[in-house]
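In what follows, a structure is listed as structure tokens, so that the remarks can point back to it.
The complex appears here without one of its protein chains, the remainder shown in place.
By written order: A and B. Residues from 1 in each chain.
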Amino acid sequence: MSVEEFQPRIIGFLCNWCSYAGADMAGTSRMTYPSNVRIIRLPCSGRVNPMIIFKAFQQGADGVMVSGCHPGDCHYVDGNYYARRRLAMLEPFLEYLGIEKGRFQLEWVSASEGKKWSQVVARFTDTVKSLGPRGKI
Amino acid sequence: MPRVGVFLCHCGTNIAGVVDIPTVAEAVKQFPGVVYVDDNKFSCSEPGQAAIRQSIIDNGLDRVVISACSPRMHEITFRKAVSAAGLNPYLMEIANIREHCSWVHSDNKEAATEKAIELVKMAVAKVSLHQELFRKRISMEKKALVIGGGIAGIQAALDIANAGHQVILVEREPTIGGRMAQLDKTFPTLDCSACILSPKMVDVSQHPNIRLLTYSEVEKVQGFVGNFEVEIRQRARYVNHTTCTGCGICWQKCPEKVPGEFEEGTGQRTSVYIPFPQAVPSKPVIDTVSCRYFKYLDFIDKKMEGKKPPPCRICEKLCPPQAIDWEQKDEIIRETVGAIVVATGFKTFDHSVYGEYGGGRIPDVITSLQLERLMNASGPTLGEVVRPSDGTHPKTVVFLSCVGSRDEAKGRPYCSKICCMYMAKQALMLKEHDPGVQSYIFYIDIRAGGKDFEEFTRRAQEEFGVLYLRGRVSKIYQDDKKLMVCGEDSLIGRPVEIAADMVVLATGVEPSEGAAKVAQTLNISYDTYGFMVEAHPKLRPVETNTDGILVAGACVGPRDIPDSVAHGGAAAAKVIGLLSQDTLTTEPLTAAIDASRCTGCLLCSQICPFQAIDMVPANGKSIAVVNEGLCKGCGLCVAACRSTAPSLKGYTDAQILSEVLALCP
Partner (left out) sequence: MAVSYAYYPGCTLKTSAREFDESTLKVCKAAGIELTELADWNCCGASSAHSVSPLLGLSLPARDLQTAEALGKPVAVACAMCFHRLKHASHALGDAAKLKQVNQVLGKEFRNTVKVEHLLTILGSNGSSYQVTKKLEGLKAASYYGCVLVRPKEVMELDDEDNPQLMDRIVASLGAETVEWDFKTECCGASLPLSKPEVVVNLSHKILRQARQRGAECVVVACPMCHSNLDIRQKAMKAAYPGFQEMPVYYFTQLMGLAMGFSAAEMHIDKHLTDGLSLLKSKGFI
């Protein structure tokens, strides 16, 4: 890895019950993936308030990811459905603010999908890398 | 300014082999509020925990960050350690630098170290905003409600009652017993079903700790574990069960006959009836739909035209203790219980969607449960197996497996689990009833997993000469008195045609009528078919995601009698565990609503999956208040509120933002 290569700053908001556990699973299975993502643990993807995502971008995050339980599997019955709707509404807003498509991603990773988590991170890191640095708004 | 202590765990070489701990320690010292940094080989070990405790006391720490493995691993361990040093256990935060860092970035130690520093930085920022939180104690009502009086519900009720707790057993039908009561014999032991079930039913009715409410349904449930407020509708029976002696004169003399539900339509019952002779309670109810007097009343009431039905009332005239009460009304019974067991059981698939099997139009194509009634000594034919069309004894009987199971096209892709075994049982018993009977079974696979199950299906084939044909049936048609069954024997690869006298459809298992409504009343989840969803399919098979509500038996999925009994017992064990406590402690990581910001829009209470938000009047308006007993701390209300009135303890906006800001200053 060259020193000059751009290393994006990515924040991941993960629900405690599926995706955070899935990321743990990637660890226990010793899968390796790019180190750019910093995980913030939340009880549910439905806890994610769009304001927090705006703030992350405003503060200079290059990419933001939200990951929850698969639809239908929410620990809190239907929190991820609210997340899905709310964040689907958010995407066009982000573009309106000049944040390119691809810098925000919503994912479903279950507690057993360590492999999927590592793939999701690798792919998202690549995408954000290709979009280049953003800087503060 | 908080005094934060940071403890860096090496986890042997698990962390320290990748993350450069001294570099992290140096960096952490610079973070605002950090007054103490230490590292340890194994923080979770007793010496590691002792070091944490001592450091908290020696350095006057009031916030702790432990940089170690996943909080899903040791959060509780470290909360206890912090608590032992006299600190509130919720003033601690874990930075996950093992699962999320050293283990997944072993290919780049430099980057891993850098990431570890940032993860600790986030935790330091967040912990600084932590508040002291306290678990609350709530009282426990030492009484349980069991919904459904089949074998699973009966077992659960008896186990709880035997442990010394009060139980209310609610059953929708006029008797308990459920599906098992309809069966003749049980596989693979061929025990007489009634002989092993009836004593349990009697135990229920005589148990001092059980209050049995039959002909009743749960209408409303509010509250939370320890204190569920339950409303039960006791439907009017029009027979006073206090004075009724169960002598039976009314149902012997009632002139109105209708197809009996318990007999699956193979026999009849009267309008005033008990479903079967061993019913518990053995006192009748009057079915208002078929009763002549009720028809008469309806005729008068609606001023209908035509022939007036007779105002019969024969039961009333003949009843020795005068227990018939036409004025009886539905009664609402209110109870408070600490825990609830849902055991609403199953029904069999309605095969009329299978047009190729006659769509329910061919009289001698019957269901397995109908055959069970025909074989039963106390059934409508007193145990004589006869064809519904002409009353003759069938000599060639064909069984069709998987009717409404393993069939995507009919919306039932799952295996009903019990059919392979009961077909083998019924085929074997037909031969016992009449040695001249030849049975054929069309099957997809013989699923005989279970103690003595495989041996049993072998016995049916080898000793009783039941012929198994691997394949599906494409058509059944009537040819004179015979039923022609056209199918395929896929093992010889040829179409086969059998001239049968009777065809038995092994109809699959589906949730009882109204199971989804019960789930909605209790606010527990159910799947696309209407089966209840357990909290974890393997590790929490009788719990639901709502504390204090348990599930048992075939309402969760197809299962046989031994499994249902085990399941009922397991649910009872959980209930007994709960009821043995005098109080419960609640997790304090709940939502709280700032009354001054609440506009009373109700959005949060509509979104809340646990109905944990109540509306209370305050200053001339209604505002939302969180019921901490019900709140699970998901935070949906926080994200939904337009005026940011709710916040989630432990995950406030400020705390989440502090983590973001720690990363992107």
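Here is the rule we go by: contacts are C-beta pairs under 8 Å (C-beta built on N, C-alpha and C of every residue); 3 or more make two chains touch, one makes a residue touch a chain.
Source: prediction; values computed, not measured.
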| item | value |
| --- | --- |
| Contacts of the hidden chain among displayed chains | B |
| From B:G226, B:G358, B:G530 or B:G548, residue that would touch the chain that is not displayed | B:G358 |
| Residue of B:N162, B:Q478, B:N523 or B:T599 in touch with the missing chain, whole complex considered | B:Q478 |
| Where the missing chain touches chain B, by residue | 355-356, 358-359, 361-362, 475-480 |
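Basically, only the chains that are shown with their structure count from here on.
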| item | value |
| --- | --- |
| CA centroid of chain A to CA centroid of chain B, Å | 34 |
| Partner chain A, residues of chain B touching it in the complex | 70-73, 96, 98-101, 103-108, 111-112, 114-115, 118-119, 122, 525, 545, 589, 607, 609-610, 632-636, 638-640, 648, 651, 653, 656-657, 659-661, 663-665 |
| Residue ranges of chain A in contact with chain B within the complex | 1, 9, 11, 16, 20-21, 23-24, 26-28, 30-33, 35, 38-44, 46-49, 51-52, 55-56, 59-61, 75-79, 82, 86, 118, 136 |
